[in-house]
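I'd like to ask some things about the structure below.
Every protein chain of the complex appears in place save one, which is left out.
Let's look at chain A:
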Amino acid sequence: MRIEKCYFCSGPVYPGHGMMFVRNDCKVFRFCKSKCHKNFKKKRNPRKTRWTKAFRKASGKELTVDNSLEFEKRRNTPVKYRRELWGKTVEAMKKVEEIKRKRQSRFIMNRLKKGKQLEKTEAINEVKKNIHLIKAPHAGKAKQMEDKMVQKLAEDVEMDGAD
């Protein structure tokens, strides 16, 4: 019993679901639902069909290269059953899933951060150009200048005093 991957949308095909098509060159295509099957028959490229995982990975919208993704891989040599190995594998699997999920969501967050970056620059520009709508350009400058003059006078006084 295996959960296969749909050729078109890369979704899971549970046993008892979907369709399998075998071409004359012996290549096997599995589909999870008739939507994917019909799209395939229309010769649509999954890498260009926006709702598929293949598109998302090919256009960099989702995490593609990561070592947490290397754990789940179809190995063609069967391993003899060993209780402790299976137990450890299940534990590790859970952890890896956790990490994978976090990393994937982080990747997407980072991607959306670009938008935040743009917003940031826009805000800075806005502030630079139109700060006069809220604050006068030399607000507080009078006070500043006064303070400065006072300081200077104080210094002069000091210097005179020193002399």
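Keep in mind that, in the parts below, a residue touches a chain if its C-beta (ideal position, glycine included) is under 8 Å from a C-beta of that chain, and two chains touch if they have at least 3 such contacts; residues count from 1.
Note that contacts and distances are computed from a predicted model.
Look at the chain that isn't drawn here: its UniProt entry, checked against "Proteasome subunit alpha type-2", "Nucleolar GTP-binding protein 1", "Alkylglycerone-phosphate synthase" or "Trafficking protein particle complex subunit", names it "Nucleolar GTP-binding protein 1". For the options A:Val22, A:Val65 or A:Val79, the residue in contact with the chain missing from this view is A:Val79. Of the listed residues A:Met1, A:Val65 or A:Ala162, the one in contact with the hidden chain in the full complex is A:Met1. Only one of A:Lys41, A:Lys120 or A:Lys148 touches the chain withheld from this view, namely A:Lys120. Counting the whole complex, the residues of chain A in touch with the unshown chain are 1-3, 12, 68, 71-75, 78-83, 85-86, 88-90, 92-97, 99, 102-103, 106, 116, 119-120, 122-124, 126-127, 130-136, 138-140, 142-143.
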